[in-house]
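Working notes, beginning with the structure itself.
Only one protein chain is missing from this complex, and each of the others stays in its spot.
Up next, subunit A:
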Amino acid sequence: MVQFFYMMWSLSLQNGRLLKSIKSHDAAVVCMNWEEDVLATMPSDDDHILTYEDRTVRFFPPAPRIPRMPGLVSGDTDLMDDSEDAIHDLSGAPCQRFNILCSGDKNGFICFSIFGIFPVGKINIQQLHLCTKFSRKETTYQLLNASINKVSLSKNLCQLVVLSFGELVEFGKSSCCDDLSVGLHCVLLDTSIFQSRKNELHQVAQQASSIEDLIEVVRTSISVMSKQWSDAMNLFHEKFGSLSALIVDHGLDSSPQDEFLSLLFGARTSPALHQFLVSSLGEAGLKRVSRAVDNAGKELRVVLNEHLQPAVEIAGFRIGELRGLSRWRARFQSMGLEEKLIDNVTEKAGMLLIQIERFSRVLAIVLYQFQNFFNWVLKCIKILLSEPTDQVQPTNSELVVLFIKFLLDNDPIKELFEVNHRIDVDMETKQQVEQLVVLGGFTDMKFLERTLACEFNQLEQCLKEAFLMPFTTISAKILCRDLLPVYSISTSPVSQLPPTSISYYKLQDEVNCAFQSCMPLHSLVDYICFKVPDESFGLTNCIGIIRGFTSNSRFINKEAASPAAVLLRIPDEYECVDLSLYKDNQIILLLNEAFSNSESPGKSWMVMIQTGDLCFLSLSNLEHDFYKLHDLKASMVDMHLENGKIRFIPHCVTKPLAVSASRGVACVFSSRRHALVYILDEDEDEVSDME
């Protein structure tokens, strides 16, 4: 069994730069829908005018970016720069409208992410309880082996229409023998939490995704520093390691430590040490090592001062803001922001700050020690070579002793980068930490024994835990409202999914009044358009359109607003490749020549038809068949191409068809791998052709 791992790349819409990679799906993503909240500017009651302020921009300079990994070629860095910029654009934009990206995959999972980067929910359509009334009897169904075909979030973010292939069975029952139950089903999900807690979600998502960005900065900083330092130390050990080999060669039984100490105390140099200093290391070699350590130190300082420390500080601030939000139980508890968990994170962030301070101190000391030691060795070399030593900087011999004893064979900086190392803390500090608990310090008194890297991992873990709560809480709040089986297919493993499309239109006049009288804000009605597979209704070359499926639940008593549908038959000479709903009540159909012979190149047509011209029949009046659309077979309408706007394409085209309502263009792919872009609103055949 091959498992698909699909990485979702979120792209910023304006400039198409890579923002962030999130792995939220395990299977191939089939469809996506990115919906922006349109109601942001509309007036509503007082509470909703209130937007939360992100104070971070007021108090901190722009957040630090991910430090550059040393040794990258320039080509790579360009890419990184861009992504950093983009992340900044995103997190730095406080006025950004609230938007949600939904994506559905082959295994029936639907993911929701705010701003396309912060996951807030994930549901599996297969495990959803689908309650609906068939034959006046309330039954709970379940979709087995379902895969998502299309998702569409309404403009007000309250509802999600999902088209899904699967086997519809009563809940709890295993796969039913009834062939008819397998097919395309239309499910309406209630996502009103996205609307009702819009401001809160916006705020939390903004803080949380910024925190995650900062965490990424911290992670990279630590790994960059670790790498830089270990490179420098490798060089140092490589150079100074030759001393022990020399000692063995000379048949001495001592260690480099002893040799250096005896040199320091002014007694003597053994032949081994002499050879090491004068020939194998030499002044040039020493200067090289010294420069390497010095440069590494500089780099580490820069990363520490400009990336790591600011990132943790800002993250601490943002976590504090989140904690404030989490205490507003009336608003934020319902979306799963748990005060306890955020408190934990706050503690960990504080500890990380202390770890960083300790690290910077160790770093300063170690670097200074190295400098002092190298100066001393340089002086010794000069003396051995009878060169003047007045150019050498003064050294402190006490520090040289410390260096030889503690740093020659050990590397405290490296240890702080290790995850599993335990650091010994002296009694005095331990007592101090214990005292601080009484003063409101961290109750976890062992934190100084952990390393920087370990502390960071714990913080990350806590953050994950804290952000999982909203994720699961919101996921649990997304429930099924309605179910409409569309058609059944006998051949269950659907290799090539028949095309479908969902869109929301402004209401046409005749129905408009019915809606607008009671709910002016939701004056949009949904249209679901799909191609009917030839075998399912016993019809060929047919497409179906359902209108107002979602309105059923809103206006349960109003006949006028109940869902209605129509079936259209396409003339036999054409074959429907793909279809899409477009702009104001139009449908774009992409048709291929049905009987193309191999000699002549294929021909295609793009047809735009007005839905307003079609005659919809209300579904609620129909006898309750499981598949209500069956009843419409009788009233099927023949489509006349002359009625619509037709555009001729001199190639054979393939799926998919993409239309953009806002730009008024359609893009089709010819079988020769050309992408053709059509401007839909103009009459002339303007085609731009792209390879």
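Keep in mind that, in the parts below, a residue touches a chain if its C-beta (ideal position, glycine included) is under 8 Å from a C-beta of that chain, and two chains touch if they have at least 3 such contacts; residues count from 1.
Everything below uses one rule, namely that contacts and distances are computed from a predicted model.
S.K.: Under which of the names "Cell cycle control protein 50A", "Anaphase-promoting complex subunit 5", "Propionyl-CoA carboxylase alpha chain, mitochondrial" or "TATA box-binding protein-associated factor RNA polymerase I subunit A" is the non-displayed chain listed in UniProt?
M.R.: This omitted chain is identified in its UniProt record as "Anaphase-promoting complex subunit 5".
S.K.: In the full complex, which of A:223, A:280 or A:360 touches the chain missing from this view?
M.R.: A:360
S.K.: Return the single residue from A:372, A:488 or A:501 that touches the missing chain.
M.R.: Counting the whole complex, the residue in contact with the absent chain is A:372.
S.K.: In the complete assembly, which of A:129, A:329 or A:446 touches the absent chain?
M.R.: Spelled out, the listed residue whose C-beta touches the missing chain is A:329.
S.K.: So which of A:271, A:538, A:612 or A:656 would be touching the chain we can't see?
M.R.: Among A:271, A:538, A:612 or A:656, only A:271 touches the chain that is not shown.
S.K.: Could you list which residues of subunit A touch the chain missing from the display?
M.R.: Touching the chain left out of view, subunit A contributes residues 46-47, 49-50, 52, 55, 58-61, 253-254, 257-258, 261-271, 274, 297-298, 301, 304-305, 309-310, 313, 316-317, 319-321, 323-325, 327-330, 346, 349-350, 353-354, 357-358, 360-365, 367-369, 371-372, 375, 380, 383-384, 386, 393-399, 401-402, 405-407, 409-410, 412, 423-426, 428-429, 432-433, 435-436, 438-442, 448.
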